[in-house]
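Here the complex is missing one protein chain, while the rest keep their positions.
Per-chain numbering from 1; labels A, B and C assigned in written order.
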Amino acid sequence: MIVDQKPVMLTVAEKTVHTAVYTTLFFDFAIDFRPGQFVMVWLPGIDEKPYSLSYHSPTRFGITIEAKGLFSRRAADLSPGDSVGIRGPFGNGFDIISSPHTAVVAGGCGMAPLAPLVERLHPDLFFVHGARTHEFILFPDRFAANRHITTDDGSLGHQGMVTDLLAAEIRRRADQGAPPFDRVYACGPEVMMHAVFTLCDVHGIPCQVSLERYMRCGFGVCGACVCSDQVVCKDGPVFDSKQLKKMPDFNRTALLKSGHAVPLSEYVAWRCL
Amino acid sequence: MIVDQKPVMLTVAEKTVHTAVYTTLFFDFAIDFRPGQFVMVWLPGIDEKPYSLSYHSPTRFGITIEAKGLFSRRAADLSPGDSVGIRGPFGNGFDIISSPHTAVVAGGCGMAPLAPLVERLHPDLFFVHGARTHEFILFPDRFAANRHITTDDGSLGHQGMVTDLLAAEIRRRADQGAPPFDRVYACGPEVMMHAVFTLCDVHGIPCQVSLERYMRCGFGVCGACVCSDQVVCKDGPVFDSKQLKKMPDFNRTALLKSGHAVPLSEYVAWRCL
Amino acid sequence: MDNITFLGKQLKNPLVLASGILGNNAKILERVHKAGCGLVTLKSIGPAPRDGHRNPTVIDLGGGMINAVGLPTPGYDHMDAEWQALADRDFPVNASIYGGSVAEFVKVAQFVSDQGPDFIEINISCPNSDHHGMLFGVDEKAAFAVTNAVKKVISVPLIAKLTPAAPDIGKIAKVCEDAGADAICAINTAGPGMVIDIEARTPVLAFKKGGLSGPMIKPVAVRCVYDIYRAVSIPIIGLGGVTTGEDAVEMFMAGATLVGMGSAVRYRGMEVFHQVYRELTDWLAAHHFTRDDIIGAAHDPIAGPDSTAKKSRKTP
Partner (left out) sequence: MDNITFLGKQLKNPLVLASGILGNNAKILERVHKAGCGLVTLKSIGPAPRDGHRNPTVIDLGGGMINAVGLPTPGYDHMDAEWQALADRDFPVNASIYGGSVAEFVKVAQFVSDQGPDFIEINISCPNSDHHGMLFGVDEKAAFAVTNAVKKVISVPLIAKLTPAAPDIGKIAKVCEDAGADAICAINTAGPGMVIDIEARTPVLAFKKGGLSGPMIKPVAVRCVYDIYRAVSIPIIGLGGVTTGEDAVEMFMAGATLVGMGSAVRYRGMEVFHQVYRELTDWLAAHHFTRDDIIGAAHDPIAGPDSTAKKSRKTP
């Protein structure tokens, strides 16, 4: 069993290369888990960064990496037999409800933490996944639930934004007198999550989103990841509408590694090592 | 529950002054216990020394102190409401057997660790208690079992040594074809315990005695209490015939506080603070 | 609530948030204050923007933590938003600062003093680049120089935060007092230590070595506070491994006026401040003591073998 203290070196048991940018590494170890929780992944000599669990069973778990910077490329480059350090799980995870009236909105690699959630929600959920092109659609065959795809270039599904489909579905349900959503879950770029939050808020639908901030300890001590008065690694990474409303830093401000508070656009452009 | 780590300050709940030299202090606390085990008793600002438990129940225990030096006089002087530090229990304790053919031989304050043992042995045991005078007979009314008394001055019971009675009983049993002792237990001055051990050995009777040595840690680390290759606080204080035979230091050598190995007579005369 | 006066300021209770724990923005400081902390401390502010070390930087060892965060800082002059947010606060703030030289300390101190913190704490457990990177806090001359220079340019009370690496921490404290410090804060992290991952065959921290904190350093912290109490007459903020009300009592008895907590947030959450405050007041009430009764109590003479004092103390 892996715990949230010093890293345990685990061997990559299996690797799935989904696309040029998405790779999943599997580890045959037991770890406690609620969907939305993450682990700190250590590449000795390189760095240590947070990754959500995208797969979980009692004997195996997986993390899905979008290769974009130095660390994530190294991680995605690992082969079965290589080992990495893992500590965790950290964070709160999503609040899972049994209602058939839920929606899940994923943007790009935001699919990773949402996948194990989708598998535990009622199968009638409304499920949208947006990506740049059809090549960026993660886990094409994974889910029993029906998934609506949006792409920026229209190469698959609807051309446009995930919020287009979510807004349409909300409207359709209202128009047809169908029960409204009890909960919307979202993960993806913060600007997208903010759009989902705003849309839901207008319609009085509670939503939960999973935030990302630069992290060091992962357990609520160092303060690297604070977002307004919330500690993303410990109070989050999942926050609900009520909390988000009291977090002016949401979609606005984040701390760089130095602790410098910058506009989110600057934070997102920053390459961190 | 008291444990064998740092001392727990306990309030003296009750005090029994048995004689001018013997006093029992009672504490209303739970402590694990096997007869023969001891605790380290701390008088802040004074010192810390080992004392056997002479009473034990799930909610109360007692230690019986012979006031002879500075520390023991201070301890015997305590009143209900005063507090002392206790850590323990330490040591191995006696091996309790269910046979009706056992003997217990106590010398002076050596009665203290033996008392809870007597209460757990078969009531048909042969029980001898020796002391200087009748005034030094501890716990006169405590036991259901019949106790044979010896005193140096003949002021009570047999005038002479405990080994006289033990030897006579061993002989009687042999003469009358009664079953021999399965086990003899002894505690008192080391010279007396050695006499009991020798006597038993001659007759092939296994015996167990409880040794005393100067102690610091109480848990087998500091080496203050070593007796040949045995660590009295941890391997003992109770040792059986087999072990005693391989302990040339038994009744011969003990370490002073400095670690200096001296003849037992010198050790016994030493006043330690 | 206690309403303590500390160096002329009102604190609602004697508990302090250690520097480098959460204190990265105004909002979180406010939340820690609401969670029961009497005095919150900002993460140490340095002379220039600095990222700190690569991860891993903070690892929990169970009985304590090891960290080598590497003094990340936005730089003292890149924190306008935070100072603004703190401007109309209703709670006291301690601003921790550091520099690599006396001149840098002075520059940062002067600027920070103008932003209106209630106290300035100098983190002299940081390397002195004028002196081969030796810590300011292990050298009497360097400790005097930096304290003295900072004292001259600030208008709020000055707290000197010491490192247990000092060969004689009492002496360093005395030197800081002589140089004008209004209080001492002790201790910063102990060690340094190292944890090697034997499967990876390499130290776990990217910086290899790191400072130890949490329960495993409490005996060192208590000893330091005890030594400092004998050496100075200014108040002491005692911290290092405090996690419970009883730990706080121990720190007070060693000589602390206020008690700080950092790593305890890992073990009991931010609410640890409320909890420890309650445990502390409960303990005091059960023993019919006030905090003043116990500050420095471990220094009281106790009946020894040669003393005629009362042979044993009644548990009250």
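Keep this in mind: a contact is a pair of C-beta atoms (placed from the backbone, for glycine too) under 8 Å apart; a residue touches a chain by one contact, two chains touch by 3 or more.
What you are looking at is a predicted structure, and each value in this text was computed from that prediction instead of being measured.
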Of B:Ile97, B:Ala167 or B:Cys217, which residue touches the hidden chain?
B:Cys217
Which residue of A:Ile46, A:Ile97 or A:Leu156 touches the chain not shown here:
A:Ile46
Touching the hidden chain in the complete assembly: which of B:Met9, B:Ala174, B:Val191 or B:Val268 does that?
B:Met9
Sites on chain B contacted by the missing partner chain, in the whole complex:
4-7, 9, 40, 42, 44-49, 83, 85, 87, 216-217, 219-224, 226, 228-229, 231, 234, 249, 255-261, 273
Touch residues of chain C, complete complex, unshown partner
54, 61, 63-64, 66, 134, 138, 165, 167, 190-196, 198-203, 208-209, 212, 215-216, 218-220, 222-223, 226, 246, 249-250, 253-254, 283, 294, 297-298, 300, 302, 305, 313, 315
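Here is the rule we use: only the chains that are shown with their structure count from here on.
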Can you figure out the chain closest to the middle, judged by Cα centres?
C
Calculate how many whole Å lie between the centre of chain A and the centre of chain B, each centre taken as the average of the chain's C-alpha atoms.
68
So what's the Cα centroid distance for chain A and chain C, whole Å?
37
If you average the CA atoms of chain B and of chain C, how far apart do the two points sit, in angstrom?
50
